[in-house]
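Here the complex is missing one protein chain, while the rest keep their positions.
Order as written gives the chain letters A, B and C; numbering starts at 1 within each chain.
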Amino acid sequence: MTTPNLPDADQPELRGTVNLADLEALGRSRLDRNALEYYASGANDEVTLHANRAAFRALRLRPRMLVDVSNVDTSTTVLGLPLACPVGIAPSAFHGLAHRAAELGTARAAASAGSIMTLSTFSNTPIEDVADAAPGRMWFQLYPCIDRELSADLVRRAEAAGARALVVTVDAPFVGRREPNERHRFALPPHLRVPNVASRDHLARLESESGSQLVNYFQGLIDKAFTWDDLAWLRSVTSLPVVLKGLLTAEDAVLAAEHGCHVWVSNHGGRQLDTAISSIAALPEVVDAVGGRVEVYLDGGVTRGTDVLKAVALGARCIFLGRAALWGLAAGGEAGVRRTLDLLQDELRLALALSGKQNLGQVGRDLVRL
Amino acid sequence: MTTPNLPDADQPELRGTVNLADLEALGRSRLDRNALEYYASGANDEVTLHANRAAFRALRLRPRMLVDVSNVDTSTTVLGLPLACPVGIAPSAFHGLAHRAAELGTARAAASAGSIMTLSTFSNTPIEDVADAAPGRMWFQLYPCIDRELSADLVRRAEAAGARALVVTVDAPFVGRREPNERHRFALPPHLRVPNVASRDHLARLESESGSQLVNYFQGLIDKAFTWDDLAWLRSVTSLPVVLKGLLTAEDAVLAAEHGCHVWVSNHGGRQLDTAISSIAALPEVVDAVGGRVEVYLDGGVTRGTDVLKAVALGARCIFLGRAALWGLAAGGEAGVRRTLDLLQDELRLALALSGKQNLGQVGRDLVRL
Amino acid sequence: MTTPNLPDADQPELRGTVNLADLEALGRSRLDRNALEYYASGANDEVTLHANRAAFRALRLRPRMLVDVSNVDTSTTVLGLPLACPVGIAPSAFHGLAHRAAELGTARAAASAGSIMTLSTFSNTPIEDVADAAPGRMWFQLYPCIDRELSADLVRRAEAAGARALVVTVDAPFVGRREPNERHRFALPPHLRVPNVASRDHLARLESESGSQLVNYFQGLIDKAFTWDDLAWLRSVTSLPVVLKGLLTAEDAVLAAEHGCHVWVSNHGGRQLDTAISSIAALPEVVDAVGGRVEVYLDGGVTRGTDVLKAVALGARCIFLGRAALWGLAAGGEAGVRRTLDLLQDELRLALALSGKQNLGQVGRDLVRL
Partner (left out) sequence: MTTPNLPDADQPELRGTVNLADLEALGRSRLDRNALEYYASGANDEVTLHANRAAFRALRLRPRMLVDVSNVDTSTTVLGLPLACPVGIAPSAFHGLAHRAAELGTARAAASAGSIMTLSTFSNTPIEDVADAAPGRMWFQLYPCIDRELSADLVRRAEAAGARALVVTVDAPFVGRREPNERHRFALPPHLRVPNVASRDHLARLESESGSQLVNYFQGLIDKAFTWDDLAWLRSVTSLPVVLKGLLTAEDAVLAAEHGCHVWVSNHGGRQLDTAISSIAALPEVVDAVGGRVEVYLDGGVTRGTDVLKAVALGARCIFLGRAALWGLAAGGEAGVRRTLDLLQDELRLALALSGKQNLGQVGRDLVRL
């Protein structure tokens, strides 16, 4: 249960972190209000934001003893890709707000840790550069765009760059109301670009327009009429596996499986529909509904190795880190994200050993008292 | 999801509000203790007052995805009247305490927003004036009075003025104990009248009497012996639809349906029987009991678009705002009420879209995890 | 719903109280630490003390509407004795700690209010004097004493003085650990006597003994071996009805009924076995178990008219006030106790009216959502 040497020899504060809460505190301390409110806020009263964490904490583990745990294996696969542990990076916009390394820092950390980077369409780094930084370990997140040619172009670029799956965000036809961003208009700092979808000149023009918010521009790109039937179009553009991110019900999980799509249980980190069910509470019905036909992932509220373990016990193949990765990035760039992943893997390995499990295949629903 | 231009160009504080909590804070700041305690207080320990909000917050939504939500329709009808969204104004006494525009401000806002104004018998503005301010969009609230001629006269005036329904308050044969008003005797300011039931001279005489409280006078008007059988008398006076406001049980809902009355689920904003069940917790058994024979409405604890959505999901056709409208009125007169309604409609529209619903007809009980 | 004129014309603070919480605050302010800790403390961590109130608060009422409540009747009977409302005075020791009027104040208030006074064996006033102060409205509380002749003598005195029932406290073979009284030894002030069981000289001698506590003396009197079979002895001494105070289970309730005893559900105000079930939570199983064969009473946690209503709804014929009566007594002597009873009766009358009940006979379990 040792922590590998990290490229953070010159970052004593990072070395002093012992858990993800420390990394969050350190990361927050390094952000200005603009970035902090953008990352931290949830929709409206932030009920779901807090419920995501509370629901994990309320679950109780039923560990088994006297099992040979001298060699605990945390590895898994997602869509056939081996992962060091069932923890990936969820897509989030604008990693450049957190650190100058931006998505390259996150991607390098994910790759070096044997994890997987899910790149947001709204990244501050071009798809191809991120793909180079995480060779063979990148998924690409896509919003269904009104301009299908734009979508298709993004998909083709991602596929060409080596992305291994498309993660279609389906819970954000409109952007949720994160009220801090209503009170203090979020602004993309001048040095940041959003190269996959707009030129910097275009953005500058948008921001100089009175009364407009950048977020509205991006919202305007999204196709609010994209439905299950339109997945056929997506299939016509790419042969990549499709993951639907943002499902929370058995009903939608069945539809996803019928359409051959994998299911990413998420409420967008509590940033979309406030008081939506927490992701871990939604997981069991989703897992039951797909019945093993497709893979099921989850994000939302994971801050401990025991959270990862609980999600796996309830049927998730992998969990993804949203804010946690951003706090790590803010705390120390690539090294901060790597420390986030390493701490979580260490915690998971220890949690597996203390639960009497040699590998994730032995983790089942009986490990949790619901 | 844009907010229309409001007639509040000269009210920068109003423009800065992003939710109903902001409007409540602003409205409270503009009231003196006499008015604030009258509006804000609940009965006794205010258990039900707080439970109304907490019960909404505790319900979890199960949103659906990949539905075409490019055109979300929030409209509904109440008793055949089209509403822009399922949010009306609940009756409350003495709008003049909140703003000089009094009930005219509330009514104009309701009318311009395509909502409905329920006018209290104990308004500071005559029935006819309010009806003119909300043409075709007014219901009239009635307490069953000991003096049946007084009741009949009020009903006839309301009907003649164009009221579309009578809302009979059935949960207040006696006035609940709002203890702040016991400690600091509530006084109607001298400039305010209660024109539907008493002359100003009469009121002045009442208030000058030692030991008497205005509220006792109004309580004295109410018929504590009014029962289901007496609804026949009401039918003999008017052909307007009758809504019974203040029902909380399946048993009473069945009786209401049998008497051809619509049901308004309410605990009077927690101002009558403390520890009575919260309105949203009472809703499902009421809806099941009436089985679609009559319409079901609700008030109590609604401050978010997701609250409206949950009430509709559990079977309410429309919800009504009590204190929330008064906070808006105090915050900015007509413009403040309008902003209240607009913010709530915006939130509802967004909540519908993020729940994968194109209109209220698609909203059912499966949207809520009870 | 008016409050009658009280003999407290010279007590403006008392007139300013609007609920029992006010009376508690006023009463507490008039007690020294010795008395306050004796009255206020519960056993150990005071879990049951707090649970008694919390369990009442958590119950939700299901009121009915459109019932003729112009004449609400709060009256009931206990063992055939008419009471103005189902609220009596529970036995507690040493009323002299609260007010110079001691048990005479409490008894006079109970009698004048049409209530019932349950006199503690450990009163500061002789049985006969209290009986005179509450003619026909006194029950006498008895601890089973090792010295049966002492018990028999007390019973005969009580019966001769007109007591209408014997209330045998069965939950205190030993005195619970009220830790404030462990830290600061409780002392009976020199001016107080305990005339029913010991001479003042005896008490003075006891208190002067090093290491001894008065409470230990009284504990020493109690027969820890008194069982169901010994009730036959009690029957041989008196023909008064017997009430067993301190039962909390269906099993004991069945035994009580089989022995022809009435059941007083109580956990001794949380002063005996900490974490024992709250009295209102225990009530339903007790009521079901006795099946109407005997009367069921309750004390513990009642501070509101709605609490009385809930206890009646769940099957209690009458509730009894312990600390609440003492706070009233401390706050204003007889007038304070009377105000306590009057406020509670007013609250109950209003709660009945707002629940659509004309009398207690109409109050059933369907009034509560468990």
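We take it that a residue touches a chain if its C-beta (ideal position, glycine included) is under 8 Å from a C-beta of that chain, and two chains touch if they have at least 3 such contacts.
The model shown is predicted, which means the values in this text are computed figures rather than measured ones.
Asks: Counting the whole assembly, list the visible chains that the omitted chain makes contact with.
Replies: Listed by label, the shown chains it touches are A, C.
Asks: Please give every residue of subunit A in contact with the chain that is not shown.
Replies: Subunit A touches the chain not shown through residues 1, 16, 18-19, 57, 59-70, 304, 306, 310, 347, 350-351, 353-355, 366, 369.
Asks: Need a quick check: the contact residues on subunit C for the chain that isn't drawn.
Replies: 44-45, 47, 51, 170-174, 176-177, 179, 182-183, 223-228, 230-231, 244, 246-249, 251-252, 255, 272-278, 281-282
What we mean here is this: only the chains that are shown with their structure count from here on.
Asks: Could you classify the connectivity of these chains, where an edge means two chains touch, as line, ring, star, complete or other?
Replies: Topology of touching chains reads as a line.
Asks: Enter the angle, 0 to 180° in steps of 5, of the rotation superposing CA atoms of subunit B on those of subunit C.
Replies: Angle of rotation between the two copies: 90 degrees.
Asks: Relative to the centroid of every protein C-alpha atom displayed, which chain's own C-alpha centroid is closest?
Replies: If we average C-alpha coordinates per chain, B lands closest to the whole-structure average.
Asks: If more than half of the interface residue numbers appear on both sides, call it same; otherwise different. Which is it for subunit A and subunit B?
Replies: Since fewer than half of the residue numbers are used by both chains, the interface counts as different.
Asks: Averaged over CA atoms, how far is the centre of subunit A from the centre of subunit C? Could you give it in whole Å?
Replies: Roughly 61 Å separates the two chain centres.
Asks: Averaging only over C-alpha atoms, locate the centres of subunit A and subunit B and give their separation in whole Å.
Replies: 43
Asks: Quick check on subunit A: which residues sit in contact with 2+ other chains?
Replies: none
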